[in-house]
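Here the complex is missing one protein chain, while the rest keep their positions.
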Amino acid sequence: MRSTGLKTTFPKGLHYLSGNEAAAEGAIAAGCRFYAGYPITPSSEIMERMALRLSELRGVFIQMEDEISSICAVIGASWAGAKAMTATSGPGFSLMQESIGYAAFTETPCVIIDVQRAGPCTGQATKVGSGDIMQARWGSHGDYQVIALSPWSVQEMYDLTLRAFNLSERYRVPAMVMADEAVGHLRETIRIPEKIEIWDRKKEKGGAPFGTDEEDGVPPMPAFGEGERLLVTGSTHDAFGFRRTDDPEAHAKLVERINQKILKSTRVIVETEDYFLEDSDTALIAYGFTARTSLYVVKRLRKEGARVGLLRLKTLWPFPEEAVAELGRRVKRIFVPEMNQGQVAGEVKKYARCDVISLGQTNGEVIQPGTILEALTKI
Amino acid sequence: MPAIIQVRLSGFGGQGIVLAGILLGEAGVIEGKYVAGSNSYGAQARGSNCKSEIVFSDGPIDFPHLTKADILLAMSQGAYNLYCEDVKEGSGLILFDQGQVMPREGLHLIEIGVPATEYALKRLKNRQVANIVLLGAFIEITKIVSRKAMEKAIRVHVAERFRSLNLKALQIGIELGRRVHG
Partner (left out) sequence: MEKYIRPGVKTTPFCPGCGHGILMNAILRAIDESKMDMKKMLFVSGIGCAAWIPSPHFNGDTLHTLHGRALAFATGAKLYNPDLCVMVISGDGDLSSIGGNHLIHAARRDIDFKVICANNLIYGMTGGQVASTTPKGSKTTTTVEGSPYRPFDLCKLVEAAGATYVARYAVTQPVALINSIKKALLHKGFSFIEVLSPCPTQFGRRNLLDRPEEMIQDLIRRCILQEEVRGLSEEEMAERIITGEFLTCQRSYRCV
């Protein structure tokens, strides 16, 4: 990859970037100065760009021996004070799951970009899919929360990666950008904004790093080497990090807090977009690249007078259950096109009290407008 | 120019199809157009069929992939055979690398042969820049982006040691385009 010649974040204004390149620039803009990763199609361009940019910015980049060590190094760096991330695709995302649970339980800010490809297993490495949505939520054992965002454009690969860092720092939680191959490899016009908002983790000398009485449920997080003599463990622990492996109350309290700190902030975290839903009797719910196709179809059908609209999910986890439930009260039916066999459709069915029709496709290709049109015109 | 123009560049891996697509898209962005570009490639890096698709628009693009090509650039017979029927009838345009591709009879659209590989070899002794020669002819014939924008795109995306070679190839392509389209 060619040098950008930049010693700073990417210049504001219009650029022509791939989604993967834009994600790397979003991370840099957010303040990410540590990257550890392992090559995997179709995400490798993120790693290559981070290698280049972190060398230009005197950050730290390392290619590790596998995806397990990559996410572990990210967590280690985060405790050393870094804004840190990794990027991967399905097989690597699977390998990272145990450590994602560690990050959730030790409340370690970190960002994972999953450029989803056609699974399961090695599947079709260069082809698109979005079959990791449920894995993002439930991939590690036990009860925990993560934040997962879904970009539909190159612009959002930048914007949502930046947002993932902000949310991760604010809530001390692993944040994921659930991209897909189509968006990762898409090249588009992108506008680097003049001003961006940056969140940094709370710090407090002598504070309890794993317990708080504050309303938001997010304790302060000092770094290694600051004289705090931190005690970090993946075992159940008290507010100061002491292992509490036999204490039912300590376990219940910790699990409850790491879940509730996210769930009670869903109003801040969850973002959705409405298109033409005011008078619709039929709605599409879509995310990622498929939301582009869906909007294209909705606009075409609107021209023919159909009362159809789109609810786009920019946040996948925590799930936008309020928006979905509300939509379910207003429309007769909801179609959910997605590049898996109905992972989000299943969630929609949990909250929407109307007909929910899954339009899952798992052939390694993006869903074409004609496919959705055909399904919709059958009604 | 209509509001949306869909261009497909095709050939086999190693011919520089992806780079040509990036240059075309970048030139579009330089001129203030909305652009969406995507590539399709197999797991193997060299030799398999390869395409790069660019959608140009005056406004935001909903579906960023190509639905039906307005223009096809074909640098190999395999790619031509695969995509020549997926071009809009009547208004469609196919530019093919003359000498590499035998065009088919009976397609109801305009077909123009540009001896890009031949000229890259003859004039620059380097078949690697045939893609840029074809790109030069293409922008000359269609005026889809300006020469200035394309030159700037080359400066952004091509490494310095290959830059002047690529700019020369562009010049040759533009002259060729003028001649064949004349």
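Couple of notes before you dig in:
For clarity, chains are labelled A and B in written order, and residue numbers in each chain start from 1.
Keep in mind that, in the parts below, a contact is a pair of C-beta atoms (placed from the backbone, for glycine too) under 8 Å apart; a residue touches a chain by one contact, two chains touch by 3 or more.
A quick note: this is a predicted structure, and the numbers were derived from the prediction, not measured.
For the omitted chain, the shown partners it touches in the full complex are A. For the chain left out of this panel, the touching residue among A:Leu231, A:Val268 or A:Ile379 is A:Leu231. Interface note: of A:Leu6, A:Leu57 or A:Ala80, the residue touching the hidden chain in the full complex is A:Ala80. When the whole complex is considered, the residue among A:Glu56, A:Glu98, A:Asp216 or A:Glu273 that touches the unshown chain is A:Glu98.
One chain is missing from the display, and on chain A it is touched by residues 33-34, 36, 60, 62, 64-66, 68-70, 72-82, 84, 98-99, 102, 223-225, 227-235, 241-243.
We adopt the following convention: only the chains that are shown with their structure count from here on.
Those residues of chain B whose C-beta lies close enough to touch chain A in the complex are 21-22, 25-26, 28-29, 32-39, 41-43, 61-65, 67, 157, 159.
For chain A in complex with chain B, the residues that touch the partner chain are 2, 14-16, 41, 125-126, 153, 182, 185-189, 292-293, 295-296, 299, 366, 369.
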